[in-house]
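Heads up, one of the protein chains got dropped from this complex, but the rest are sitting where they should.
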Amino acid sequence: MTNSVQRIRALSLQIMLIAGLLAIWQWAAVTFPGPTLPPLLAVWRSYWRLVQGDLLHTAVLPSLYRLLIGFLIAAVGGALIGLAIGCSRSLDAWSRPVLEYLRYIPAIAILPPALLILGPTDTMRIFVIAFGCIFPVLLAAIDGAKRVEPTFLDTARVNGLGAIARIRRVVLFAAMPSLFAGLRIALGLGLIMMVISELIAADNGIGFFILRSQRLFQSAGVYAGVLVIGTIGWLLTAGLLLVERRVLHWHRGWRGLPVD
Amino acid sequence: MVAVTPPGSVRGSGAPAPLIASFEAAAGLGRHHPGGAVLRVLNHKVAGKYAGALGGFGVCIICWEIVRGLQLIDPRDLPSVVAIVRTAIRELIGGPLALAVLTSLLAWAPGLLLAAVIGTVMGIALAMLPNLDVASRPILEFLRPIPSVALIPIALLTLGVGIEMQLTMIAFASVWPIVFSVKAGVEGIDPRFQETGRIFGVTKGTGIIRIVIPSMLPSLATGVRTASAIALVLTITVEMLIGRPGIGRYLDEARLNGLVTEMWAAIFVTGIVGYIVNGVMLAAERHLLPWSAENRDQ
Partner (left out) sequence: MIAETDGAILTVDNISRSYPGAPVPILDGLTFRQKRGEFVAIVGPSGCGKTTLLRCCAALMQPDAGSVLHAGQILSDPPPWLSIVFQDYNRSLFPWLSVKQNVGFGLAHVGKHERDERVAAALRAVRLDHAAELYPWQLSGGMQQRCALARSIVVRPKLLLLDEPFASVDAQTRFDLQDLVMEICRDMSLSTLLVTHDMEEAVFMADKVVVLSTKPARVVDEVAINIPYPRDQLATKETPEFLRLRHQVYTLVRQQIRH
């Protein structure tokens, strides 16, 4: 009873805040017409064209395609390499200092050489996205593999599992919670790299659309583009969380959290 | 469901890595014996670390030179390691790269500081005012995943191309990890602290200064360290996009002018800068907040 009252209260608070902010925006846009604050209706129209209309194919889908490919490459590659490193003490001792150094190179710095070597191509943009995504995945996989309960590994050995089977059947699962935490961070970084690679060198994609709208002082397009990126980020994060919930349902149960 | 066993809390709360644990056990046992054992263990570990680092970087350099030698990538785009190191030193000692690094850091630091102040206030407010937290949740959940680089065009429209715009962007990008870290830190304060405060007659206002802020400082430090990397990305991106002076413009100009060796040198120097900045922050944290979890692990 009180629960549903609270929920209604929360919902009305949230709607009031959003409505209030939108009203202020609209009022300001009407009172001070200019390129900085477009009216809400114009933003909405532009947003609708991006998610529904002609711009879907030239702006949204190319970005999404590159982001997903780059993210997948980083996820699979980072997980495989990371698990292998985490399972081998000597490999870890060798690669750790290098990784500790490489992770502090801001991913954006890789853009100029990527542009130089690969040119303004899709390959370049996918590479840049994958480069941005791979470090969190890699480090999370190493960490997860190193923290595997030693008894799990002993059990695998007593049951005669070789190195590959041990990784595939034990380490992979035990490292999964850590791996998903890394994937979530990687997704955010992937989104950043997607936008940057399109702001600097692209002829399509959502970042390019935003930049062009800005150059043409079509501020409604700029805001709509940002909203679309927010939508993409929100949807992908939700999707990843959904996968995580399914794959890691045992982890919630193990930690004593409710399982659906 | 059948009876639920005690959750695997050891693992769930992040058990210490086995390596660290056994090292501690080893050091603990060694203490019973006159000095030497502990030192021997330490020396062994340190020596192993340097050997690993040397080996790791050595392999990387060899791979780099092999890629060059086989011409897998146009060797004009991939200068030799020796040339890069030499250029890096030349450009750093009184060269333009040193200036670029300094300029970037001078935009990065105030931006991060701004984010820390705003983030702390917002984090505490969100944690202590449940109504505000509830009301703003959908907006924050929507704003958070928007990569701040996407807002650069908006910032260009509204703020122009000056330092204000760069600072705003850096602060906006790095404020989120700080807000959420501080919020979690305040929410995680043991209620007994607050109760202790009440018993000693601490009012709500002074409670924030005397109990809440000191307790959440370690979370703030963690948030700032996460944010510092994002802030550096934003600093460089803004420089690259709108040509403000700094590492970003240095990199872009090197590329446009075909100064390939300078470009690579700047990239590796940026990595070193990032590494040092993180190290300095960790050291400061260890020094100023000896009770933070980051230090307890060590």
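Going by the order they are written in, the chains are A and B; count residues from 1 in each one.
The criterion applied here is as follows: a residue touches a chain if its C-beta (ideal position, glycine included) is under 8 Å from a C-beta of that chain, and two chains touch if they have at least 3 such contacts.
Computed from a prediction, not measured in an experiment: that's the story for all the values here.
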{"item": "Selected residue (touches chain absent from view) among A:Ala130, A:Val170 or A:Ala186", "value": "A:Val170"}
{"item": "Residue ranges of chain A at the interface with the undisplayed chain", "value": "149, 151-152, 154-155, 157-161, 165, 169-170, 173-174, 176, 250-251, 253-254, 256"}
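The rule we apply is simple: only the chains that are shown with their structure count from here on.
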{"item": "Chain A partner contacts - residues on chain B that touch it in the complex", "value": "4, 6-9, 11-12, 14-15, 17-19, 48-49, 51-53, 55-57, 59-60, 73-74, 77-78, 131, 134-139, 141-143, 145-154, 156-158, 229, 232-233, 236-237, 240-241, 247-248, 251-252, 254-255, 260, 263-264, 266-268, 270-275, 277-278"}
{"item": "Residue ranges of chain A touching chain B (in the complex, touch as defined)", "value": "10, 13-14, 16-18, 21, 35-36, 93-98, 100-102, 104-113, 115-117, 146-147, 149-150, 188, 191-192, 194-196, 199-200, 207, 210-211, 213-214, 217, 219, 222-223, 225-226, 229-230, 233-234, 237, 254-256"}
